[in-house]
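What you see is the complex with one protein chain gone and the rest in place.
Chain IDs A and B follow the sequence of writing; residue 1 opens each chain.
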Amino acid sequence: MGAEHAWLLAAIPAGAFVVLALFGRYLARGGDWLGIAAIGTSFALFFVVLADFLGTGSGLGPFAASIDWTRIGDFSFPMGIYVDPITIVMLAVITTVALMVNVFSVGYMKGEPRYWWFFAVLQLFAASMILLVLADNLLLLYISWELVGLCSFLLIGFYWEKRSAVEAAKKAFVTTRIGDVGLLIGIILLWREAGTFNIQEILHLAEEGHFSHTYLLVAMLFIFVGAMGKSAQVPFHVWLPDAMEGPTPVSALIHAATMVVAGVYLVNRMLPAFEVVDETLLVITIVGLVTALLTGFMAFAQTDIKKVLAYSTVGQLGFMFVAAGAGAPEASMFHLMTHAFFKALLFLAAGSVIIGTHHHQDMGELGGLWKKMPITGTTFLVGSLALAGVPPLAGFWSKDEILVVLDKQWGPWAVSLLGFAAVLTAFYTTRLFIRTFLGQPRDAHIAEHTAETPPVMTGPLVFLAVLSIVSGLVVFHEVGTALGFPGGFGEFVFLPTHGPHAYEFDAAFAGGSVVLAVLGIFTASWFYWGGRLDRSTRLAQWQPRLYDMLVNKFYFDELYQAAIDYGVLGFSYVVSWFDRYVVNDTGVDGSAQLTGYTGYILKHLQSGRLPHYAMSLALGVVALAVAGLVMRG
Amino acid sequence: MVSLEHYVALSGILFALGVYAVLARRNAILVLMGIELMLNAVSLNFAAFASYLDPERVTGAVFAVFVITVAAAEVGLALAIVIRLFRLRATSNVDEAAELKW
Partner (left out) sequence: MTLEEAQGYVLLATLATPLVTAAILVLIPSRYRMAHRYLSLAAGAVMLGLSVYVFAAYQVGHDPIQMTLRWPWVENVAFLGEKGVSLYLGVDGISALLTLLNGIVAFGGILVSWKIDYRPKDFFILYLLLLTGVYGTFFALDLFFFFFFYELAVVPLYLLIGVWGSTRKEYGALKLTLYLVAGSVLIWIGIFAVVREAGLGTFSLPALWEAGQSGALSPAFQKTFFPFFALGCGVLAGLWPFHTWSPDGHMSAPTAVSMVHAGVLMKLGAFGIIRLGIQILPQGAEFWMPTLLVLGTIGAVYGAVGALTQRDFKLISGYSSVSHMGYVLMGLGTLNAVAMTGAVLQMFSHGVMTALVFLLIGAIYDQAHTRDMKDFGGVAKVMPLWVIGYVIAGLANVGLPGLSGFTAEFHIFVGTFRSYPVFGALGIVAAAFAAAYMLRLFSIVFFGPLNPRWASLRDARPVEVISGGLLILSILAMGLYWAPFVERVSGTVLHLPGVAN
């Protein structure tokens, strides 16, 4: 049992999905135990794979075997897995968060209809996501990419009796589909020149200069478009906030920790190729920066706690892309990992709030929850501090790393922009925490009935809180070697062209990061502490148009809707009109009517009058005679 | 000397007169007379050619006999129809017997 059995991590939840989908409703407790057992087994097996992987030494994956599933001439459809440090990090994240979410859902989804189906799809999702990170070729990756999209669709639309949930699910699927078009085009373009779908082979060919510069540039940009779609980067970000319609555990698992980071994973995976056409790196960085800044602002004006977290996620994904764009997968994946833990924590805690307050999630109705929900409150605080980047919590280390590599690659302008985004992050996070947990409750009735949630829900919160505190420390060489790794995070995950990178403490940057975090926290506190809303209300009234823009999320949704209504649907109406009135009524029915009309005209030849017939006879004879003479002569 | 050309011209004129009668006259009897005229013109033509170009076997005259026979049969039938039409319609005007049409 070793790394070559890593596919079992996907197969076991897949099997659980089949059983649950077919028989779930008949099992005791809707089969939630089966789901937990399956993902728990994957979680346990992960450590086996990890141990085996570390034992054989870091570097290339030990399992490079793949099966040619079908073959047509020289086109073969391969199936294989590839395990390397990036894979390991992803597997750690996926199995851990999935397990926590499954356990949490036992409490959260209690009493909901279709309970069994929820767990079934969670298993399918886990299986697909694991397959995605294990895939050694772009084809298999694309298949799992689509499958996780399907699970996202099914889960966002879980409460399908609600029109808003249905629309959100549709929006998510179609928006990511548009990105997927780009991804597929990019994949096929790469295959066309490389002759293979195998990722490592393609990366080698790219480095050897097998592709022409322009061709590779175009292909990699298309691939990045796919990543943008799935990871909700601007301008594809519109689906993620709406995805909050789904049950909160789904938001934690899929829309924070795992599926949305698939784009980040893909970019990091293909980074050697992006490096060859390094214009793409600038594009990636800019997209990440723009996203981080825009969503940072958008998060200000939201009052739904889940929406704040959603925008926060999009922004943090932007941070991860920025790191990748700086050519530093170690920073990008590090932040991916820490963010997965503390963001999942925050979402699950929000879920705890929702259950504890009997389904209320608007800050306007909450406040002062700390007293009634101490565990949730504490863990939420831990998550918030981690998100804001306060040392020694995990978020500080990963965010700091990103600032460092950003400076090395692009210089001060980029650092200032991202630094500003970090301040925004700290600001809205503090705002969220203060308005939800501190001060006086805004609605006495809700506060009256609030209670802490049971251990099945608070347990995962505590576990994730612990991870949010300690997981940042793996950046240190000593901690890494103590755990069995070759060193700190940067010595485990790195680009082959750059080599391993041991952590060096840069006091200036560390100090700077702390300052940014504190700046954000204090500013928010000044506005919101003590329930004093008058300052923030005055701010809103000071620049009403700006405030409206924020509340309406810079009108992206309205813009898109108009484009769809007038552009796409308009085109569709034109096509339908054309089809019905030109092609059909004129072309087909028209030609039929023409035939009929010709018949109508011709029938008048039958006048019934003898002289007419006699005349035609005569003329006919003359014509024949003339023709005969002409042909003869 | 009367030559072949004279006969051909004569038959041509007779034929033309016959065509005129068929196409331009309204009375059914006159149409039939025109048809007879055409047939006789044709017979004359055949006989003339036979006599001038093929005197031993006079093949053309044989044709002429056939034509006369057919003409006789056809006129009998045609007159029968015309009389029937007259009895039904009290007219022998061809323009008015135009029922078999669209």
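Keep this in mind: a contact is a pair of C-beta atoms (placed from the backbone, for glycine too) under 8 Å apart; a residue touches a chain by one contact, two chains touch by 3 or more.
Note that the structure is a prediction, hence the values are computed from the model and not measured.
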May I ask you to name the displayed chains that the omitted chain touches in the full complex? A
Among A:T537, A:S572 or A:Q606, single out the residue that touches the unshown chain. A:S572
Contact with the hidden chain, among A:V19, A:V48, A:L150 or A:V462, goes to A:L150
From the list A:I188, A:V470, A:L495 or A:M615, pick the residue that touches the absent chain. A:I188
May I ask which residue of A:F23, A:W160 or A:W526 touches the chain that does not appear here? A:W160
On chain A, where is the contact patch with the chain that was removed from view? 69-70, 72-75, 139, 142-144, 146-147, 150, 157, 160-163, 166-167, 169-170, 173-174, 177-178, 180-181, 184-185, 188-189, 191-192, 568-569, 571-573, 575-576, 579, 583-584, 587-589, 592
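Criterion: only the chains that are shown with their structure count from here on.
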Please report how many Å separate the Cα centroid of chain A from that of chain B, as a whole number. 98
Note: in the complex, chain B contacts chain A through residues 19, 22-24, 31, 94-95, 97-102
Taking the touch rule as given, give the residues of chain A at its contact with chain B in the complex, in rising order. 603-604, 606-611, 614-615, 618
